[in-house]
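Of the protein chains in this complex, one is absent; all others appear in place.
Letters are used for the chains, namely A, B and C, taken in the order the chains are written, and counting of residues starts over at 1 for each.
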Amino acid sequence: MNDSPKKNEAVRRLVLGFVACCVSLLLLDLIVHRHLSFAEGLLPVEGWFGFYAVYGFVSPYALIVIGSIPLRKLIMRSEEYYDG
Amino acid sequence: MTVGLFNYWACVVLMLIGLYTAIARPNLIKKLIGLGMFQVAVFLLYISMGKVSGGTPPILHTSGEAYSNPLPHVLILTAIVVGIATLSLGLALVVRIWEAYQTLEEDEIVERDHD
Amino acid sequence: MIDAHLPILLIVAPLVSAPLCVLLRQKTLVWAFAFVVCLASLGMASLLLVRVLQDGVISYALGGWIAPWGIEYRVDVVNAFVLLLVAIIAAALVVFALPSAADEIAAEQHYLFYAAYLLCFAGLMGIAITGDAFNVFVFLEISSLSSYALIALGRDRRALIASYQYLIMGTLGATFIVIGIGLMYMMTGTLNMADLSERLPAMFETRTAMVAFAFLSVGLAIKAAMFPLHAWLPNAYCYAPSVVTAFLAATATKVSIYAFLRFTFTVWGAEFVFERLNFDALLIPLSLVGIYAASLSAIYQTDVKRLLAYSSVAQIGYMMLGIGFVSVTGLTGGMVHLFNHAMMKAALFLAVGCVVLRVGSSKLADWKGMGRRMPITMAAFVLAGLSLIGVPLTVGFVSKWYLILAALEKGWWPIALLALLSSLLAVVYVWRVVEVAYFQRMDEPAPVKEAPWPMQVSMWVLTGATLYFGLQTDLTVRVAQRAAMGLLGVTP
Partner (left out) sequence: MGEVHPALILLAGGLLLFALPTGPRRVVSVLLPVFGFLNLLAIPEGAMWQITWGGYEMVALRVDKLSLLFGYSFHLAAFIGAIYALHLKDRLQIGTGLIYAGSGVGAVFAGDLIALFVFWELLAITSVFLVWARGGERALRSGMRYLAMQIASGLLLLIGAVCCYLKTGSLSFDHIGLGATYHYLLLFAFGIKCAFPLLHNWLIDAYPESTPAGTVFLSAFTTKTAVYALARGFAGEEVLIYIGAVMTIFPIFYAAIENDMRRVLSYSMINQIGFMTVGIGLGGALGINGAVSHAFNDVIFKGLLFMSMGAILFRTGSIKASELGGLYKSMPWTCACCIVGASSISAIPLFSGFISKSMVIQGAADSGAVVLWLVLLFASAGVLHHAGIKIPFFAFFSHDAKIRCREAPLNMRVAMTISAVLCVVIGSYPPLLYDLLPHPVDYVPYTTTHVVLQLQLVFFAVLAFVVLMLTGNYPPELPCVNLDVDWVYRRALPAAVRGVVRTGGPIVDGFFAGGKALVQKLIAAIREQHNTEGLFGRAWLSQSNVLIAIIFLAIYLIYFF
């Protein structure tokens, strides 16, 4: 991502704007009255502040870091693997 | 017992001779002759089954004697006609085969077409 | 009035027309005449089937002599079905013959070809319609003799020797049948089938009955080209003119199987043949061996006609298998396959005929690029080939379905599995032709040129029938089922 300084600047602003959106969404949690998906008591965690945000962030992060990257070591082959 | 069935035994022997000829001789005409013998043996089988011992020919006359069964004889008349047709068709084919191959031995003919 | 004489008219019309053809001599005139006769026969045969379905069995006393003294023509669902089949094929093929025979048969022999064709047709119809055992032999010989002549009309000199070999085997088979019939007459004193079936049970214990049935069944097996008595068939089919091949493949063996059914079930009765003689224990392994051996042979053939001929032997195995099950479902499968196979094999041989007309050869090596050169013909070939394999939506699937159902009904799943697996062999031999026709380039490109329209029409009528009867199985399966019930004596 080092095409040009101008572009880098644009990317930086874009990311900042996006992070701002994320934070404001998180803050909405304080205002909105939550209806739980589960019948009461089954999964109280669901009602905690920022549960969806954290889950949404952690799961793909974990997916990549502890899932796909090790998996890749295991199963990646050259493109001609089956042709040989 | 054996003597009583003599006519049938004769048919069987004739049949076997005919079949043996058809199998053992590669010559196309001899095969047809063998086949003809085989057929004739069957005709004899039919005719002899229609014979009633002591019976007269099945011609209408006054005395009420036993007479031979005419039906098998009539049937064999048809069969003989069919046999003649078969034989003549077979011989006609043999003539054409001779024209085409200049030989009548079946193994040689097959050999000539083999390429 | 004329209605009452339908059964005899059906036989007499082609029989009398044959010598008339010889008298007419002029090529187009003879063809038109033969065409009209075949169409009329087709009309009569369909009328007969309708009548039989409505009113039940029709009995016709020849010359007014009441059975069992006179000869009786007896039409029930079974033979009305076969009669219609033969008539359909004959009518469709006579259209095909106009350009095809003109190409493959010397001009001065044309009228003789049509005469022999009609004679053969009359003979086959006769076998199917008659209710008299000896009459079967007579008509069998009429059809056989004319088919020897038809085969010998082929251009290749090998046609002559093929015809000769068929003559030897055919005559042997016919004579075996005469011996069988003679022994039956000896025991009972009658030749009428209905009468025979009443009197034979008293003789079941005798050795003569057994011998008579052995002769009969071997004789008919030769005529039906049942493995291993099939050896006359590949060469005869291969070197005969295309239209003759199609006609014989679709009708002659089928009618022989009909005769086999008639003698086994109506005259002798399933109880004698299958319970006393245990014939099924012989028939089923033989048909399975036949299916595999002939299919394997088909795979290695280098001539498309021969390939299809071996496939015919294999298909006859399926019909015999259906008979061997001795159940309504099995017989239905056998009968339906009899009808269906006639349709598809005729369509396949007609497609071959179209190619032969344009290319002059049925050698597989000459079929390269045929998919581009004759796309319409090859499309028909592929469709009929799919039917041969038994792909759903085609008739082949319908018959296989019933055969496998019959096997499972008895709990003989290994046989069902074997029958299913054998379809794979069909895939292989059909694929061999398709591969050459579509995936191999021809040595020098030739322009697209299809066969003349009469050939196309009759080819597509039959190909269409394989698809139509695959979807609309009402007519074929229902009739076959009734026929099967009739043969087994089960009341619906």
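Here, a contact is a pair of C-beta atoms (placed from the backbone, for glycine too) under 8 Å apart; a residue touches a chain by one contact, two chains touch by 3 or more.
From a predicted model like this one, the values you see are computed outputs, not experimental measurements.
Enquirer: If I'm reading the header right, one chain is hidden. Which shown chains does it touch across the whole complex?
Expert: So, spelled out: the chain left out of view touches A, B, C.
Enquirer: Of C:19, C:201 or C:392, which one is in contact with the hidden chain?
Expert: Here the residue in touch with the unshown chain is C:392.
Enquirer: Among C:11, C:48, C:62 or C:222, single out the residue that touches the unshown chain.
Expert: C:222
Enquirer: Touching the hidden chain in the full complex, which residues of chain B are there? Just list them.
Expert: Interface residues of chain B facing the absent chain: 19, 22-26, 31, 106-107, 110.
Enquirer: Need a quick check: the contact residues on chain C for the chain that isn't drawn.
Expert: On the side of chain C, residues 162, 164-165, 168-169, 172-173, 176, 207, 210-211, 213-215, 217-218, 221-222, 228-229, 231-232, 234-235, 277-278, 282, 293-294, 296-297, 299-303, 306, 310, 332, 391-393, 398, 401-402, 404-405, 408-409, 471-474, 477-478, 481 touch the unshown chain.
Enquirer: Applying the definition given at the start, please give the residues of chain A touching the unseen chain.
Expert: So the residues of chain A touching the missing chain come out as 1, 3, 15, 18-19, 21-22, 25-26, 28-29, 32-35, 37-39, 42-43, 50, 52-61, 63-65, 67-69, 71-72, 74-79, 81-82.
Throughout what follows, only the chains that are shown with their structure count from here on.
Enquirer: Should the pattern of chain-chain touching be classed as line, ring, star, complete or other?
Expert: Drawn as a graph, the chains match no named shape, so other.
Enquirer: Roughly how far is chain B from chain C, centre to centre by C-alpha average, rounded to an integer in Å?
Expert: 28
Enquirer: With centres defined as the mean C-alpha position, give me the chain A-chain B separation in Å.
Expert: 97
Enquirer: How many angstrom between the C-alpha centroids of chain C and chain A?
Expert: 72
Enquirer: Applying the document's contact rule, which stretches of chain C touch chain B when the two form their complex?
Expert: 134, 137-138, 141, 145, 148-149, 152, 157-158, 160-161, 163-164, 167-168, 171-172, 174-175, 178-179, 182, 185-186, 191
Enquirer: Considering only the defined contacts, which chain B positions touch chain C in the complex?
Expert: Touching chain C: residues 22, 28, 31-32, 35, 38-39, 42, 45-46, 49, 71-72, 75, 78-79, 82, 85-86, 89-90, 93-94, 96-97, 100-101, 106, 109-110, 113 of chain B.
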